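With one protein chain withheld, the remaining protein chains of the complex are depicted in position.
Let's look at subunit A:
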Amino acid sequence: MSFENYDWSDVVPIEQDDGPDPLAQIAYDPEYSKAMGYFRALAQKNEHSERALTLTEKIIEHNPAHYTIWHYRQQILFSLNKDLYEELDFIRNQVEQNPKNYQLWHHRQVIVEKLKDCSLESSFTEEVLNDDSKNYHAWTYRQWVIRTFNLWDNELSFVEKLLEKDIRNNSAWNQRYFAIFYNPTKPSEEFLEQEVQYGITKIKLAPNNISPWNYVKGVIAKSKLKIDVLEELCKTLYQQGIISPHALGCLVDIYEDRAKCGSINEKELGIQTCILLAEQHDTIRQKYWNYRKHVLTSIA
């Protein structure tokens, strides 16, 4: 039964009182105003009923970000002992329409916590990520599911699929890091070296793609390796005439480290690389590379 079919004759709606000169008034749909009028009346009695449940649905239809209504809905669902798997279906439909709504994702988390059943969650987030592989809400939720229910095993292969589709998907690269370093089973040194090689392979496919550069540097920082392992890659790319500001920037870091250890030659190379970046290959960050040059020049 829908909201309109219930008997509301016993309910005296309470109007919103905005005072004489309100700020940021909204041209509410009359249906929303009516439903909110009933909500205010029911909320005073804290009524948990079937009609109250349909009322929350009506309000959510207009305003899916109404966190108070979601809170009210949760209380009704639990006190009426409703089938929470039906609620998961309801959420699925809602997420299709509002994939970036904080309240919806949180509501799903509350329901799944109550159900203590995560069997539908991996496929659910996968579906949403198929539509938008960078949906921050979906990734946040997916990480919560993995941590809460210890679902680490298949995450790398899931990430692999997404990276095959779009190697520039930074969210997927981040998830790769999450799957390895937030996993309670710590990776071996050998595994990390393989990861660096994996990243290098992906860099070679698209040297201007910042995501694997950041990822590889992140893995190196967690391993016994040093950033110098990227020197050969950076130089080879440049010698092949492939200009990547990320490769040149990485060389600046390497040269600066060595200049600080006393290498005059590498200090000069660092300065020259900064000039290349500032004047030719990364001009939008010209002021930054000039600053890095200034830092290099100041090394005694």
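What we mean here is this: contacts are C-beta pairs under 8 Å (C-beta built on N, C-alpha and C of every residue); 3 or more make two chains touch, one makes a residue touch a chain; residues count from 1.
Throughout what follows, contacts and distances are computed from a predicted model.
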*The chain dropped from view, which UniProt name applies: "Ras-related protein Rab-13", "Geranylgeranyl transferase type-1 subunit beta", "CCZ1/INTU/HSP4 first Longin domain-containing protein" or "Small ribosomal subunit protein uS13m"?*
"Geranylgeranyl transferase type-1 subunit beta"
_Touching residue (missing chain; options A:122, A:214 or A:272)_ = A:214
*Taking the entire complex into account, which one of A:3, A:72 or A:124 touches the absent chain?*
A:72
*Taking the entire complex into account, which one of A:16, A:130, A:154 or A:236 touches the absent chain?*
A:16
_Residue in contact with the excluded chain [from A:92, A:168, A:258 or A:281]_ = A:168
*Of the residues in subunit A, which ones touch the absent chain?*
14, 16-29, 32, 36, 40-41, 43-44, 46, 62-68, 70-72, 102-103, 105-106, 109, 134, 136, 139-140, 143, 147, 168-171, 174, 177-178, 182, 209-211, 214-215, 217-219, 221-222, 283-288, 290-291, 294
